[in-house]
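Missing here: one protein chain of the complex. Every other protein chain is in place.
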Amino acid sequence: MQPNKVPVGVLGATGIVGQRFLQMLERHPWFEVAWLAASERSEGRAYAEAVRWRLKTPIPSRAAALPVSSANPDGAPKIIFAALDASIAAELEPRFAAAGHAVISNSSALRMQRDVPLVIPEVNAEHLKVLECQSWRRQSGGFVVTNPNCSAIGLVLALAPLEQHFGLEKVMAVTMQAVSGAGYPGVASLDILGNVIPYIAKEEEKMEEETRKLLGQVRDGHIELAGFAMSAQCNRVAVEDGHTESVSVKLKKKAGGEEIIEAWQQFRAVPQELRLPSAPERPVEYLPSSDRPQPRFDVDRGAGMTACVGRLRPCGVLEWKFTVISHNTIRGAAGAALLNAELLKAQGYLD
Amino acid sequence: MQPNKVPVGVLGATGIVGQRFLQMLERHPWFEVAWLAASERSEGRAYAEAVRWRLKTPIPSRAAALPVSSANPDGAPKIIFAALDASIAAELEPRFAAAGHAVISNSSALRMQRDVPLVIPEVNAEHLKVLECQSWRRQSGGFVVTNPNCSAIGLVLALAPLEQHFGLEKVMAVTMQAVSGAGYPGVASLDILGNVIPYIAKEEEKMEEETRKLLGQVRDGHIELAGFAMSAQCNRVAVEDGHTESVSVKLKKKAGGEEIIEAWQQFRAVPQELRLPSAPERPVEYLPSSDRPQPRFDVDRGAGMTACVGRLRPCGVLEWKFTVISHNTIRGAAGAALLNAELLKAQGYLD
Amino acid sequence: MQPNKVPVGVLGATGIVGQRFLQMLERHPWFEVAWLAASERSEGRAYAEAVRWRLKTPIPSRAAALPVSSANPDGAPKIIFAALDASIAAELEPRFAAAGHAVISNSSALRMQRDVPLVIPEVNAEHLKVLECQSWRRQSGGFVVTNPNCSAIGLVLALAPLEQHFGLEKVMAVTMQAVSGAGYPGVASLDILGNVIPYIAKEEEKMEEETRKLLGQVRDGHIELAGFAMSAQCNRVAVEDGHTESVSVKLKKKAGGEEIIEAWQQFRAVPQELRLPSAPERPVEYLPSSDRPQPRFDVDRGAGMTACVGRLRPCGVLEWKFTVISHNTIRGAAGAALLNAELLKAQGYLD
Partner (left out) sequence: MQPNKVPVGVLGATGIVGQRFLQMLERHPWFEVAWLAASERSEGRAYAEAVRWRLKTPIPSRAAALPVSSANPDGAPKIIFAALDASIAAELEPRFAAAGHAVISNSSALRMQRDVPLVIPEVNAEHLKVLECQSWRRQSGGFVVTNPNCSAIGLVLALAPLEQHFGLEKVMAVTMQAVSGAGYPGVASLDILGNVIPYIAKEEEKMEEETRKLLGQVRDGHIELAGFAMSAQCNRVAVEDGHTESVSVKLKKKAGGEEIIEAWQQFRAVPQELRLPSAPERPVEYLPSSDRPQPRFDVDRGAGMTACVGRLRPCGVLEWKFTVISHNTIRGAAGAALLNAELLKAQGYLD
């Protein structure tokens, strides 16, 4: 351990998002992976042997040598990044929080629970206030903070400046989502080669409710969902990384195209002001080319933390339509949680 | 020539849609290809040598041996199927019509022209009446009839029963279109492998205006566009054949989900009544599985002439949302024109 | 049951090869599916509910309604098509054979067993003689006949005419195999999109030994492996159906290119003479185009039962090199077993 770094643990370290956590934490200036856990069959093995590593960079050497621990709070560091399937998270995350751990979760299990903050630091950092009412925090000092679904994050980053400047009345989003969003092995090649799958279980519900929670307001210690109408349609396509979304919106206040683009380009928020290590210089970037953004070429902007927007044009049914893409396992999962952890640390929640 | 068949010609016979024409006409009970034309550099060569055949069935042997003619009305049969790029169609189609030919066109060049019928036989067979006012027809007996863009046809087949039963107020469609829609060589593999391209030139405009013309009414010898609001967003994906569309609608009259599905399942129209040779038994088929329709598995239903619909569910912004797919080079191009020709013949326009 | 048809059963009916069996048997003139079995968790459900159907044609309606039986000889028809994983086949196939069933197997479990015929009807129909020494046959009347691995069949169809006419001395084959060869879910999309996997477990060993058994001779009631040197390298590529192989050979007798092509084009054998229902008119077809065969365009020739060969040219290390493709789940699996069954029936083994 480097003396100046805070030890962290990773729950669900062998999955695709767990791998991204290790990759992103490899050279992190504040945190260092000191512990990792996965399913029982991996326990006790060295991480490098337990994992089927699916990223293009090599396994971080420090993590490679760590033994896979049992998914148990005993002996785990205080700060835990969790990349678990929802059914397992529903059981384990409360257990770690109750034992005094700060659980920074990518799972959907607790996202919509009333006293659990669902946070994108650029969008609703102030929702962390809800932690004060969270029962675990009051009892053990532990807590759970979550980030949204991979398909909601890019959308909400694009919507936040519009909500701030003009107010949102209606939002429709149709997604074309990458296969890495389903984990590994995830989507079978026989299902997706030369195909589109117009269905992802529970994804539309998550997008619709999470979007409204993220853009909601803190009232009396809990989050009041935003009131705009919202509809999502989710499709899977043969792309490795990067969710593309075709979006239409109706704003409360009339806005011209240049004003909207200006709102995106000028958008900066708490993570940029605090210069959090994983914060991109620009959370949203508008690309002027007529055929961008595209996942293959734009997914890695801002080291995968920038949502790229393009093709703003009038919509004949609502008011404006545009395309947004974002990296589903970086900005949409591991990077999202990491930025939450950085925000929590900067605001003293991890002391 | 078989004595009981009507000779037809194909303009643009070497392109992807031209190839589909030859494939679909190979064993057609009424028509027989007697003449074909392509670009100048192919002239005089045997078709089999001039074409880069991209379909899975072999080149029809009759067509293979035909010489590629000059794209000139002299010596061409009276009935001409045209599969030309818009810029060339704008010049050649009027020339053939003025010379007395029945031009059954898949091109966008003349589709929106006031006196040119834009027809899907199941949807608006009665629009053929407009031909009576078409100047070519009055002067030379020739005429031009068009079919819609490949992305509009599947959508409009799904919309037509809704318009009939409940009336349409608003329509939003986001497409995920196959690469064959761009012809050959068309989309470069470096552009689409592992990618989504959120832009197809002029496609959204075509979808929006053609949909309203198709569902419009004949008034005083021309077509009055339908009045509903319409918005399209068009994307290209790594699929060979089959356009997938995520659609939301608001209806004029309240309708339950079962009524809507019933409207689709019961939908039959002129081509089915007339038993036109290329008419599918069911122009629209609703698939009850939660993850269908999918282009890879459903594109060939009804020999590629059936639009498959699925996933009907309430929409939080409009009223209902669903997915539709259709075969873009069969129902969306060559099969569309062929069915138009069959309708024209059945109604005496080709005598 | 149609009175003139022989009832058959399918073991492993829900897998990809099991599905192909049902598809190919749907309108078979001799056989009719009367029984099917799969894993325990499917038992008792209707087939249509137990299967995740992955073929483009609909589930055959007769099979759809059949209940999934327990994988047990009691009550099963005498003739059993088996599409089981090797480890399960090793246990179940002997059990069915011992109980008097004719097991026509696609599994690798028993292929190399000395008294089990490994047969491609066009290549080594006479190997069925080995059945006379098979212990199950002598005891219960039951027996096991196998077909080769999907990667060996196309190769051996191309090699057989060369062996007949010129003799084989050395054979090298490098495969580019379709994902359907790994079953369903099989290859994860994250493993194969935009990728080549240069490894398929045990595949090279199977190709090398099966090729020599197929082209071997019956001596004293068992098969003597052919003596030529053989080397295989197996790769997985992002293709749905159709294995492509780059092959080099050294022949015993000098042969010119035209003689070799003539040997392929003239190749006809027992199944063609007996006019077996699934026998293609041409087991091997040479395609003269410089860039064929290609899986996407040529895999369905002869209803998926023809191996397509092309690009014959001199090899600087051995003597000749060429490309061969064949359909891995039709000619390479279900169609292979079906043709074996037809051969067995025609030769009285199923009476």
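Note that the chains take the letters A, B and C in the order they are written out, and that residue 1 is the start of every chain.
Basically, contacts are C-beta pairs under 8 Å (C-beta built on N, C-alpha and C of every residue); 3 or more make two chains touch, one makes a residue touch a chain.
If you're wondering where the values come from, they're calculated on a predicted model, not measured in any experiment.
Residue in contact with the omitted chain (choice from B:Cys133, B:Ala188 or B:Ala201): B:Ala188. Checked against the hidden chain, the listed residues C:Gln113, C:Ser246 or C:Gln347 yield one contact partner: C:Ser246. Interface note: of C:Gly75, C:Gly316 or C:Gly348, the residue touching the hidden chain in the full complex is C:Gly316. In the full complex, chain A touches the hidden chain at residues 54, 56, 193-194, 296-297, 300. Annotation for chain B: contacts to the undisplayed chain at residues 16, 54, 179-180, 184-194, 238-240. Contact between chain C and the absent chain runs through residues 170-172, 174, 176, 193-199, 208, 229-231, 233, 235, 237-240, 244, 246, 248, 290-297, 310-311, 315-318, 321, 323.
Keep in mind that, in the parts below, only the chains that are shown with their structure count from here on.
Centre-to-centre spacing of chain B and chain C amounts to 41 Å, using the average Cα coordinate of each chain.
Mean C-alpha positions place chain A and chain C at a centre distance of 47 Å. Centroid to centroid, with C-alpha atoms defining each point, chain A and chain B lie 42 Å apart.
Among the residues of chain A, those touching two or more other chains are numbered 193-194, 238-240.
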